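Of the protein chains in this complex, one is absent; all others appear in place.
Per-chain numbering from 1; labels A and B assigned in written order.
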Amino acid sequence: MLLKVENAKAYYKLEKVSVKAVDGVSFEIFEDEVVGVVGESGSGKTTLSNLVSMNILKPLTLVEGKILLKINGEFKEISSMSREEVKKKLWGKEVTIVPQSAMNALMPTIRMAKYVEHLAHSHDLAEEKLLAKAEKRFEEVGLDPLWLKRYPFELSGGMKQRAVIAIATILNPKLLIVDEPTSALDVVNQRVFLKVLMQLKRMGIVRSIIFITHDIATVRQIADRMIVMYAGKIVEISSMEEILRKPLHPYTRGLLNSVLTPEPEIRKRGISVIPGAPPNLISPPHGCRFHPRCPHVMDICKEKDPPLEEVEEGRRVACFLYSEERR
Amino acid sequence: MSRLVVENLTKIFSLGFFSRRHIEAVKNISFKIEGREIVSLVGESGSGKTTTAKMILRLFPPTSGKILFEGKDIWKDLKDQESIRDFRRKVHAVFQDPFASYNPFYPVERTLWQAVNLLEKKLSNKKEALELIKESLVRVGIDPKDILGKYPHQISGGQKQRIMIARCWILKPLLIVADEPTSMIDASCRGGIIQLLEELREVEGTSIIFITHDLGLAYYVSDNIFVMKDGEIVERGHPDKVVLEPTHEYSKLLVESIPKLYRKLEGL
Partner (left out) sequence: MFSTMIRPLFKNKKFIIGISIFLLFLLLGILGPTFYKVDPTEMTWDYEQPPSVEHPLGTDTYGRDILAQLLHGIRSSLYIGFLAATISLVLGTIVGSLSAVKRGIVDDTLMAMTNIVLTTPSILIAILIASYLRIRSMEAVAVILGLFQWPWFARAIRAQLMSVTSREYVYLSIMAGYSDLRLVIEDLLPTIATYAFMSFVLFINGGIMGEAGLSLIGLGPTRGISLGLMLQWAVLMEAVRRGLWWWFIPPGVAIVAITASLMVVSTTMDEVFNPRLREE
């Protein structure tokens, strides 16, 4: 096991209200695996990624829960450290996050190499050594090392995204978190990017990857397990193949059935509709948060919040349909 | 007679005042759409699909070529205001961005009043018109009292897109151009929008053109697919043919690269 999150709650505390973006989630990431975190906009998946890397900036506040990361064979509670401390000691080496907008956040007037130099300074490493490493990493992701000396605006979208990944993984982080890395790319570049990710993992540069996306078809290509989020909660955790074969949670089922890919099975299957819209997270529905939209809603769903329970080996689902408590 | 015939349509944009640069957005494309047919124009951004849509909607003129709707050239044969209004009644659109589809200065039902006022049959009074608006909202699964009098920022993207379809229910056009109608709304709401458009086709016999980058969507909804690349149609035909046996290099690459749900991409 590489990472363990226990009952984490993170709210955006605003002046009068708090937005319960992540509300009591528990899961773990094993060594040598790719985990897809899937959810719609506003499901809390981006907040979750920030939580795992302790990238917590006001107004986001960790209200409750623990985040444990394995460092040198021992679990360390990183949730009790400050963001600054985690940033200095762990970012880049143990855990690295590539945020959604990373590719567009590159300053067009700063050469790529400058970012590597910054990294060397913040980790007290020799600049030349790190630059040499960066050149090698650029080659590994299929970019000419000469691009290091260029400005970001000279690179195409797909190349920029690969450059970002190359720089983010220079220090061989054990856990790599990528947030919607493919949504701004066209399908051809998406595929190249997925290939680069898998290659980094095969080469042992990164141990495990958390891939956050709204696009199930993309994450399906590389993920071993999938975490489905809805309105700040995890509704299902399962191996990728199992969840595709037989989704358990009604939301997962609805979400899978709204995916359209050019495959004959899809035309046969048809498209399903989940009525209503995702709730707002300031005052989410009482009980199960999916109950107002659920086709199988029962009385208990309106009152009690279903716990995330193991129903089969390695499968957990938060739904009373599979729970002992249903009566 | 085909409902819509596009013949050798070309659009060249010229930029600059002295040294004019020319950009060929659409190059000599032709296709036909029958009544009750759903077709898709599939392509990436810059492929010319949106430009084609806007020419069909009579929003800007083609450089050359013809667009015949019910046998009439929409840029040459519609001479007076009344025939243009008639065209507007019969050809309508749903756009990509639900937020940009509403003027933030007016309540959302303005868009429905516009449709009511466009109708050929003038309604005798306001009450009757309001009934029609409410009926169209119910039709797309919205409780009228949830949205009447609200401003665009107060309702969700999915609802906004449904109201756009309500507008189509009032007009009952013969052709709807749907420009990426689902790409900016939540995944769980997408199916609903597609079903509503399909329902319009079933009930009213409306023809629909989907303009999309999403081959999966096109494959699912269309009777015919046209794949566009750099302003040209490079592949056309029945969805099964385009997706399962593509012939052009570009569509081959496209089909090959799109992530699928039931099979893994090779060589990752």
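Points to keep in mind about this one:
The rule is simple: a contact is a pair of C-beta atoms (placed from the backbone, for glycine too) under 8 Å apart; a residue touches a chain by one contact, two chains touch by 3 or more.
All values reported here derive from a predicted model rather than from experimental measurement.
The chain that is not displayed touches the following shown chains in the complete assembly: B.
The missing chain, though absent from the display, is touched by one residue of B:Asn117, B:Gln154 or B:Ser183; that residue is B:Asn117. Across B:Thr51, B:Gln96, B:Ser188 or B:Ser251, the single residue that touches the chain missing here is B:Gln96. Although one chain is hidden here, its contacts on chain B can still be listed: residues 17, 54, 57, 59, 84-85, 88, 92-93, 95-97, 100-103, 105, 111, 114-115, 117-118, 167.
Keep this in mind: only the chains that are shown with their structure count from here on.
Mean C-alpha position of chain A lies 34 Å from that of chain B.
Residues 44, 141, 156, 158-159, 186-192, 194-195, 214-220, 239-240, 243-244, 253-255, 257-265, 267-268 of chain B are the ones that touch chain A when the two sit in their complex. Within the complex, the chain A residues that touch chain B are 40-41, 186-188, 190-191, 194-195, 198, 214-218, 220-222, 244, 251, 254-267, 271-275, 277-278, 293.
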